[in-house]
Each structure stands twice: as structure tokens, then as C-alpha cells.
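We show some of the complex, not the whole, and keep each chain where it was.
We call the chains A and B, going by the order they appear; numbering starts again at 1 in every chain.
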């Protein structure tokens, strides 16, 4: 714990020095943006570090690998903790609105994946807590800004938000259906077939109606299998609904996008033109020279 | 049984007193509507009670929990039975058309989840009958009126109803396909691989063609596995059909909804016009010069 605090103080000092050397604006450009070559390199290096650190967290949980490479994993973990803590301090120091950054979603993720893991270095890492470090992966969403994928993410999010209410009604119907089917199968099959309680029946119904079908709980009696078949066939038709909703929404979005960006005609005001149109199809007015 | 009847009589008396105190109209507003703060609070409390009571019904069937918390479950069940019975009597007493309410779908569900379970309190609850209490969950559909989700539910229902005939033709084809594939696999694999009869083969075909795939019955012989592979690949293409049908229907619906924002006609007020319409298709009024 004491070593962690000393380490943190050292990192803070180094970050302050770096800020003085480079200047706040330049540092912000490198860390928060990706338009400059330096900013792009920083983002790619960070991406590699995140993926590697998550890999270490994951592989460390494997009993065999832990026995063999335990020390190496520990050293790497210390390195990544120091690195991400230093990066978090830098972000905090060069952000124009430090408080707003600290309370943003990615700011909280940055914090959780750096300072606490640094602080826990001294303690003998209990597994469940160590797993929290996996949230680091959420930081890869920063790379979306690298490739201008933000608009695509926006389109998907809009389609999901526009279908929000329909999805809620659908989920409510599904939950009700699944509970009633689960109770029914519990009565039909009984504990002898593995349906030991209604919650287990509900679990089976979810596994079946989403077509996952583990097979750990499955009907054995003829009546149970007939009921299950009906559930599968009808359920399959019902589960087509979310696909339909999101598709309709995305189609709508792509139609709107195809219709939106045309400039209205200067003479008659008609604003739905074919892509690349040079004359208004309603009044023949030139769409290029006129403006 | 006698205690149940006494209890029921007491509840009826209390409900009559409450109706006199509050007035029928006020009581109806609180219980059946959710526009007033009181009505909203009542609905939320009811929702919590329904979810809790279903939880109790479900958890009670778990052998371990039943042994440990048997008495507590029983007490809670008595409480919920009294509560729902009281609520049912209130609904009956304050509804403007009690008979119509009693014969409506939700009215029957309300009855089934209250009075019979109250009556069964004295009897040593046989499990299968007790499970009927799970229908209480259907009552959560009342909350749809809380959030104005009715239109979304309507859209989904319309899409399903409009695809009704197509879904029936599709299901008939599926059932035929599944029976013939099931018989074929029974001949190919035989009892040694678990395909002990044609019905079992049909069960396997349903499990496979809906992509659930438990694995409790699975082909072992080379010929059986080849047939199964063909069934999966072709079946997958066929099962895309219900998704397609519902999607096309929902797209249609959202397109119709999108046709809304056209300017209403100045003479007859008709507001659904084709794109680029120059005359109202209802009354022939010019849509351009008039405004």
C-alpha cells in the first residue's frame, strides 16, 4: 500500500513535468485526438497495450498458465498498472475540463482500469477483484474515432433507440411467455427429468426459445417433447420479431439517408432529387449553376 | 374451506365499505386508470405485488428452498391471495360493466389468480394445481397502459395478424417437412442411435430445423450425419422465411406511418397523399395553388 502511494506520487510528478515540457495544448492533441501523426501513433500504442493487458488478465486465470508463468504475469500487470495510471493522470492534467472528463463514461472506465489496480498491487490479489481489470477492454471504443466509424455506430444506436419501445414490449411478452412455459414444463416433466423447480423450467424455456439449446436440461417424456416441439416451432416464429423490428428501422434509416442530402431546387423548391442530379426533375431548373 | 369462505365474506364487506367511503367513480379512477398520481401509484404497487407473488410461486417449487423457507412461503402466499382477492372484488364492485369485466381476458386472469387460490388455502396444496397461480404474471400486461406502449403492442400485433395466413402456410409446410425428415432419419439411424421411433425422429427434426440442437438425440452413422447436414443447411434457408415475412410486414407498416407528414388537403383535410401529388385524391382539390 505504501509503495503504491509512493509510486502514484512519482507518476504524478512525472506527468506534471511532461505537461510543462510539451505544453498542455500539444499534450491534449496527442492524447485526446488522432488527427496528427503523433496522436495516431499514441492511439495505436494504447490499443496494443489495452489488448495485451486484457490478454494477461485472461490468461492469468488459467490454472496451468498461472503455475508456469505466475511471476511474468505479475510483472506485466505491474507494468500495465503503472502505464495506465500514468496515462490517466496525463489525461486528467491536460483535459480542458478535468472534472467533466473524470465523470464521463470513458473517464470512469479509465480510472477503474488504472488507479485501483495500482493500489491493489501490494495486496495479495484476490481473483474476483482482479477480474475488474477486464473493464479495460471498454477503452478500445476510443479507437472508433480513429477510423471515422462514429457515424456507423450512431446509425446502429439510433436504430436500437428508435426500436426501444417495441423491444421493451417484445421483451415483456417474452419474459411472460418464458415463465408460463417454464411452469408448464415443470408440471409436465417433473424433477425426474431434471426440471427440479419452476426456475429451472424457466431457464430451460429461455435456452429453448432463444434456440441456444445446451441440452443440459431436456424433455424426456413424450408429452414434454410434444410441448417442447410446439414451443420451438411457435417460438421460432415469435423470435423473428426483433430481427424484423431492427431491420425495418435500419431500412427506414438508409432510406432517409438516401433521400436527405439533396439541395432543394432554387425555382420550385423540390428537394427529393436522384443522386448526382444536375437538373430539377420537376421544373427543369439547373441545380448547379443557380446557386 | 370454511375459513376461506369466512375470509372471502370479510373481504367483500371491506370492499363494500371502501367503495362507499371513496365513491365508485374515484375508486374506478384509481384502480382502472393510471392518469392520476394515485392511479399510477396503485399500478406500480400492484406490479410489485404480482412480480413478488410469482417469485414466491417459483421459488417454492425448489426442494431446498421449500425445506428451508416453507412456512415463510406459505405466509406470503396467504397474504398475496388475500390481497389479489380483495383487489378482484374491488375491480368487480367499481367497474361500470362488472359482467363485461368478469368475462374479459384480463378479468378471467384476475379471477384465476385470486379466488381459487384463496379457496385452496385450507387444502394441502398439491403442486400441479398450485402452479396455476403462475398465470398471475399475465396481469403485468396491465402496465402497458402505464407507459403508452399500447401503440407499439398494436403495431406488433398487426404485423403478426397481417402475416397470419403466410405463417399458417409456413407452419403447415414445416410440420410436413419435419414429419417426413423424422421418418427418414428413423429409417437411416434406427433405435441404436437413440432414434427409437418415428415420433422421436420428428422431435429430433424439430430440434434440428429450429437450430435449437440439444444433442440428446443426434445422428451417429455417416449417412445419418450427411442427411442431418443437408437438413441443417437447407432447413436454415427455409427458416429464414418467417423472419422475412414479419420484416416485410413491419417495413410496410413503418412506411405507411412515414407517409403521414404530407400537407393536409385544404378542402377535405385528407392528409395521406402520394409523393409529388398535385391534386387531392379524395376530392380533386389542387394541393399547390390553394395554399
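Assume a contact is a pair of C-beta atoms (placed from the backbone, for glycine too) under 8 Å apart; a residue touches a chain by one contact, two chains touch by 3 or more.
What you see is a predicted model, and the numbers here were worked out from it, not measured in a lab.
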Assembly copy number, counted for this structure file with 2 shown: 4
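The rule we apply is simple: only the chains that are shown with their structure count from here on.
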Subunit A and subunit B: spacing of chain centres that average the CA atoms, whole Å: 31
Parts of subunit A lying in touch with subunit B, wherever the complex brings them together: 165-166, 168-170, 172, 176, 179-180, 183-184, 186-187, 191, 196-199, 202, 208, 211-215, 218, 222, 225, 228-229, 232-233, 235-237, 240-241, 243-245, 247-249, 251-252, 272, 282
Subunit A contact footprint on subunit B (complex, rising order): 54, 57-59, 61-63, 65, 127-128, 131, 134-135, 137-138, 140-141, 144, 147, 149, 152-153, 155-156, 159-160, 167, 170-171, 174-175, 199-200, 202-203, 206-207, 210-216, 239, 242-243, 245-247, 249-251, 253-255, 258, 275-276
